[in-house]
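Read the structure below first, then the notes.
One chain of protein is taken out of this complex; the other chains stay put.
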Amino acid sequence: MQLGMVGLGKMGGNMAARLRDKGHDVVGFDFNPELRDVASLEELVGRLDAPRVVWLMVPAGEATSAAIEKLSDLLDAGDLIIEGGNSHYVDDRKRADILKQSGVSYVDAGVSGGVWGRENGYGIMVGGAAEDVDRARPIFDALVPDTGGGFVHAGGVGAGHFVKMVHNGIEYGMMQAFAEGYELMAASDIVDDVPGTFDSWREGTVVRSWLLDLLVRALKGDPELEELRGYAQDSGEGRWTVQAAVDHAVPAPVISSALFARFASRQEDSPAMKVIAALRNQFGGHAVAKTTDDPARTPRS
Amino acid sequence: MQLGMVGLGKMGGNMAARLRDKGHDVVGFDFNPELRDVASLEELVGRLDAPRVVWLMVPAGEATSAAIEKLSDLLDAGDLIIEGGNSHYVDDRKRADILKQSGVSYVDAGVSGGVWGRENGYGIMVGGAAEDVDRARPIFDALVPDTGGGFVHAGGVGAGHFVKMVHNGIEYGMMQAFAEGYELMAASDIVDDVPGTFDSWREGTVVRSWLLDLLVRALKGDPELEELRGYAQDSGEGRWTVQAAVDHAVPAPVISSALFARFASRQEDSPAMKVIAALRNQFGGHAVAKTTDDPARTPRS
Amino acid sequence: MQLGMVGLGKMGGNMAARLRDKGHDVVGFDFNPELRDVASLEELVGRLDAPRVVWLMVPAGEATSAAIEKLSDLLDAGDLIIEGGNSHYVDDRKRADILKQSGVSYVDAGVSGGVWGRENGYGIMVGGAAEDVDRARPIFDALVPDTGGGFVHAGGVGAGHFVKMVHNGIEYGMMQAFAEGYELMAASDIVDDVPGTFDSWREGTVVRSWLLDLLVRALKGDPELEELRGYAQDSGEGRWTVQAAVDHAVPAPVISSALFARFASRQEDSPAMKVIAALRNQFGGHAVAKTTDDPARTPRS
Partner (left out) sequence: MQLGMVGLGKMGGNMAARLRDKGHDVVGFDFNPELRDVASLEELVGRLDAPRVVWLMVPAGEATSAAIEKLSDLLDAGDLIIEGGNSHYVDDRKRADILKQSGVSYVDAGVSGGVWGRENGYGIMVGGAAEDVDRARPIFDALVPDTGGGFVHAGGVGAGHFVKMVHNGIEYGMMQAFAEGYELMAASDIVDDVPGTFDSWREGTVVRSWLLDLLVRALKGDPELEELRGYAQDSGEGRWTVQAAVDHAVPAPVISSALFARFASRQEDSPAMKVIAALRNQFGGHAVAKTTDDPARTPRS
């Protein structure tokens, strides 16, 4: 079927290519003239037959909002926007409500698969009305792996990005679990072969997983991880997961711990731990304590 | 090669069977007369040619210690004990030191694989001296999957059980990550198809794993987990992992959070949360507060 | 000085009374005819001399927003609104921006002190422009304890509610620390006198605090907390603190753990722990497992 694709970077470009390989007619727009088929959103909309389907694959936040605002002026009632970036599910709902006023439909799609997706297919999690999802189904079918797995219509608008967000939150927890296990083995004086241990776990154990595969690969190249600093970025989804858990009164100690560990990893020095150090200094009854008449007693600990 | 197997329950019995299938000569002892080849440890030792190899597969703790103590009297210098149960690595080290005085060697083996191991092979993680591990290598080779993976000689005595313990700690964290993600999706009013979402993640995502496979299977039979109570046991290994982390000054927020969630799941009522409730009651300046002359002020919150 | 007070419930009524005791001229409005001096916001505004100062002490959220919207129509440039409820600091900032367009100033005030405040004074934390805070300073001076402590101008608009929010977050962590210590002593078979232990800590120790005083009082009436259920509500501020920490990339493991413990305390059954139970069931290789052809291996643990 025919599809407009806005954003032809690493993700959008590969997805467009996979769709074309599968016989779909993709009209692409990007700010980069070398990547695009059409020179403007106006031209893109003009090239598509109504009712149109336009897939957005641009950076989350401002860029996505701006593209949607512009498209809302250009598209007609009956057209469909699929937002495939990393939007927050609450933003999806707001946008869908606004677009509904002009009869434009909205589907949100969480996309997993990275640079390997073009060849192997993408995981696709979508939210939206059944009729809108059905209309775009040939596109989804072409994007997922050839096995036909990897697709879910998770619920109404926002559900796609919601479950992608939760996926990433789970990922944070799993990664941190492996990380803690690694550190404990490395800190002990008892385990001589940490990389070999992880490698052995790839068969017959409970923890076998794609993340374990990746860790074994990483340790093959750098058995003691000497080339890396313990510094980890976090994406919006991890934060959103914790905030959604708080909003829904769901205990999320593991996912939040994993997120906080990343926060801490990026600090040159920890303000919180300065407070601990300051308080411990105060216990000691050092000089500074003499200058105050209160409190009366300074316990040892 | 020839092997004595002490403990022919679900695990030991299946392992003995797999070893025999692979051509090894196993002499088995169990307290249950229906399962055993010999009627006593004395007879078992008598039936084995020196230098002997005896594999212990009995419940951790007292039973294992008692068996080792008895064997230490019966075995000769040059013989080898392989402790395949869930011993604590510190106990392994103590036992090995004692046995060394009479020339008996000790190897600890963490075994993973459960009831499927007989057919598919076990994950085996061992600790001990290289010469002792090498001597028993044909046994290990027969127990692991036919691919030859799933084995590691992790270090000296205790290292096998140490890495098995860490494996289980990681497992706790991974399970809790999935559990939190599940609860968040179930608590939201936005996700209509939670089982389908997990199922879709089995392809092309970061969280794909054996645990995800198991969760999808569980949700197929009981999509809202209505047949289960949120009550989870913990094994010694989870606790030991947290305690080892504390001993080694390794931050383990995820693994400990997962363990604590299990503790809490088994409480009819939480004493800690009674304290929170009691303190909140006190804030209110209710009747009880009137009976005291202190403290002067009761803040709102 | 003259002050309009909107909301004469337990908090607002006591504050108005304390202000009058200190010689201030308070005109009060409430929906309850028995409590109020004037019958409407219109009448309240009419009774005050310009430039007016109006203190809001109504339930957070809709009620507060509605009152501010109405007042924004009635007040003149140069007037000042003090929002003393539990608003979110981001809402404060939005409101202040809107009011600024009509020249009305806005100060947010976090208030601590509960039912004891009338007699003993309130803790007051304010945010706003220096000139606005200065203008209302006589009011703040009358509300705080007679010692003159308990007041801070923490920063611009929103800062008052921000630091009140953080105060409550810290409170959550402190309460949970005592709660965990209580549970550990109660769970051990070694401590015979838990209430006496807490009581002894009121002198000469590091943990002496108003919360400890409250706990000792609670244990005097109910030494084993048998009259209470381990069920704890949470207020918005605890949630907001965690969300603000996430927004600012600040690790907050203790405050979030304390919040999550409250969430968990209110669950009849934990969906997350059902997942743990379900996964543990799957390990066992029970009947349900036989009906699937995948996965190949089911490890013991």
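Note that the chains are named A, B and C in the order they appear, and that numbering of residues resets to 1 at the start of each chain.
The rule we apply is simple: contacts are C-beta pairs under 8 Å (C-beta built on N, C-alpha and C of every residue); 3 or more make two chains touch, one makes a residue touch a chain.
Treat the numbers as computed from the prediction; the structure is a model and nothing was measured.
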(request) Out of B:Val152, B:Leu228 or B:Leu259, point to the residue that touches the absent chain in the complete complex. (result) B:Leu259
(request) For the chain that's not shown, point to the residue among C:Lys10, C:Arg47, C:Lys70 or C:Arg208 touching it. (result) C:Arg208
(message) Even though one chain is hidden, which residues of chain C still touch it in the full complex?
(response) 89, 112-113, 117, 120-125, 127, 144-145, 147, 149-156, 158-159, 162-163, 166-174, 176-178, 180-181, 183-185, 187-188, 190-193, 196-197, 199-212, 241, 244-245, 248-255, 257-258, 260-261
(request) Touching the hidden chain in the full complex, which residues of chain A are there? Just list them. (result) 11, 111-117, 120-121, 123, 145, 168, 171, 175-176, 178-180, 182-183, 186-187, 210-211, 213-215, 217-219, 221-222, 225, 228-233, 235, 237, 253, 257, 261-262, 264-265, 267, 269-285, 288-289, 292, 294-301
(request) Extract the touching residues of chain B with respect to the undisplayed chain. (result) 203-206, 234, 239, 242-243, 246-247, 249-253, 256-257, 259-261, 263-264, 266, 270, 272, 283, 297, 299, 301
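By definition in this document, only the chains that are shown with their structure count from here on.
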(request) Walk from chain A over to chain C along touching chains and report the minimum step count. (result) 1
(request) Return the chain label for which the distance between chain Cα mean and whole-protein Cα mean is smallest. (result) A
(request) Indicate whether more than half of the residue numbers at the chain B-chain C interface occur in both copies; give same if so and different if not. (result) same
(request) Return the distance between the CA-based centres of chain A and chain B, expressed in whole Å. (result) 32
(message) Need the CA-centroid distance for the pair chain B / chain C, whole Å please.
(response) 43
(message) For chain C, give me the residues that contact two or more of the other chains.
(response) 253, 257, 261, 264, 270, 272, 283, 297, 299, 301
